[in-house]
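Structure record follows, encoded as structure tokens.
Let's turn to subunit A:
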Amino acid sequence: MMAKEIFMPKLSSTMSVGTLIQWFKEEGDSVEIGEPLFEILTDKIEIEVEAYEEGILLKKYFKQDDEVPVNQIIGYIGEADEQVPDSSPGQSASEHDESDEEIKQSQPAAAEQSSPPEEKVRATPAARRIAKENDLNLSIIQGSGPNGRIQQQDLLDYLNSDAEKVKITPLAQKIAKEQEIDISTLKGTGSNGKITKQDIIPAPAESQTAITSARRKMSGIRKVISKRMLHSVQSVPHVTLTSEIDMTNIKELRQSLLPIIEKQTDLRITYTDILVKAVGSAMTRHPQINISIDGDEIIQHSSVNIGVAVAIEDGLIVPVIHDAAHKGLAEIVKQSKQLGKLARSNQLTSENLTGATFTISNLGMYAIDAFTPIINLPEIAILGVGRIQEKPVVVNGSIEVRSMMAVSLSFDHRAIDGAPAAAFLTELKQILENPYELLV
Partner candidate 1 sequence: MTTREITYLEAVREAMSQEMRENEDVFILGEDIGVYGGAFGVTRGMIEEFGPERVRNTPISEAAIAGAAVGSALTGMRPILELQFSDFITIAMDQIVNQAAKTRYMFGGKGKVPMVLRTPAGSGTGAAAQHSQSLEAWMAHIPGLKVVQPSTAYDAKGLLKAAMDDDNPVIFYEHKLLYKTSSNVPEESYKIELGKADIKREGTDVTIVATAIMVHKALEAAEVLEKDGISAEVIDPRTIVPLDKETIIESVKKTGKLIVVHEAVKRGGIGGEIVGVIAESEAFDYLDAPIIRLGGKEVPIPYNPNLEKAAIPQVPDIIAAVKKTVRK
Partner candidate 2 sequence: MLKNLEIPSMITEKKLKDLYKEMWTIRYFDEKVDQFFAKGMIHGTTHLCVGQEASASGSIAVIGGKDKIVSTHRGHGHCISKEGDINKMMAELFGRETGYCKGKGGSMHIADVEKGNLGANGIVGGGIPLAVGAALTSKMKNENYVVLCFFGDGATNEGSFHESLNLAAIWNLPVIFICENNQYGMSGSVKEMTKIEHIATRSEGYGIPGKIVDGLDMFEIMNTVHEAVEHARGGNGPTLIEMKTYRWKGHSKSDAKKYRTREEENEWRAKDGIKRFKDALIDAEVLTEEEAKQLQEEAKTSIEEAVEFAANSPEPSIERLEEDVFA
């Protein structure tokens, strides 16, 4: 009997190191096959890794926040009295190395890992009904029934506990959570003292005066973003071009497409969806943008894969619409909605997150006119989108009210120069102002 290695799994084709977020077991604990053993952060997502072996956790070579190369041995599982090295002996045996099969095997496992905990919750129909009625996530409830089954009483106990004493509307709860407001400090003005959205809006100022300052650890995803942004800004010479685009025609187009797309997909088409399509078209005409840099080599991509930045709790994630240029608008609408949903429920798989060749970051829903976006490496350009505003514009010598939108294209000056980038942006403006070009 030999102790079994625990190694840093390679969970995506681009993953080279993983950050250990936490161990779920201490040395000396017994471990079952399939039990969550430790949690890591890859360049894309956080994942709980389950044990492949059973036995006693004999050794942990790394601790929280350590960055560990893929395949590095990080510990051992075996029988209680087995001897294992004092420090990590390095890489695990080579069959794990770069093997395609291994990647294929580990990826579905990763996908399963990231699925929301609700699906695995054992709960009675009554418990599920009460959770639904009260907008509660069952995964936060402790089940006291057989096999941890959550029963009605567990929910009633939870609802009666302090945690839920405060009456609050689901929307208000969401806002409070986003803005990190302690709802127990709020006074509800709704029916029966329920806290509503209105009660929250003025809250930050008040609570800030009450609370001086506090220190907290960055979450895993925050750390990833912080590192990647710093790396991009420090290593890439950014140049940002801006242009104002007349969106009047696109506005009309969207109005006429709304019912059509809704009929087909049950979904509403957004400006971002149209931008994805338009950028896709512009990029096929300007393949010089559809590249990335790897050391001193330039990789020309064959398909246009557009990442769309989505704000999620405590961060930002960029799911990808693959081959955007060749997809119809209905298909783009469907995919982007699906990806947005998965992103917000933390269900994106690595396939959803890799392979982008360009990113769109749209802040048009806020009062933002324009901004300078930071490139999402290894892409070489990113489009920042501001709000659409009605403005007086001189058209053919007379002043007209038009719907205007400012866009900013940040590009990597190592890869391309100003002229081709400007040509691309002009093409995009041309397409958006004359939407029939989307047909070409």
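As a convention for this text, a contact is a pair of C-beta atoms (placed from the backbone, for glycine too) under 8 Å apart; a residue touches a chain by one contact, two chains touch by 3 or more; residues count from 1.
The candidates were selected such that all candidates are chains of the complex that A comes from, given by their letters.
Quick caveat: nothing in here was measured; it's all calculated off a predicted structure.
Here subunit A appears alone, and the candidate among 1 or 2 that touches it in the complex is 1.
Residues 124-129, 144-145, 151-153 of subunit A touch candidate 1 in their complex.
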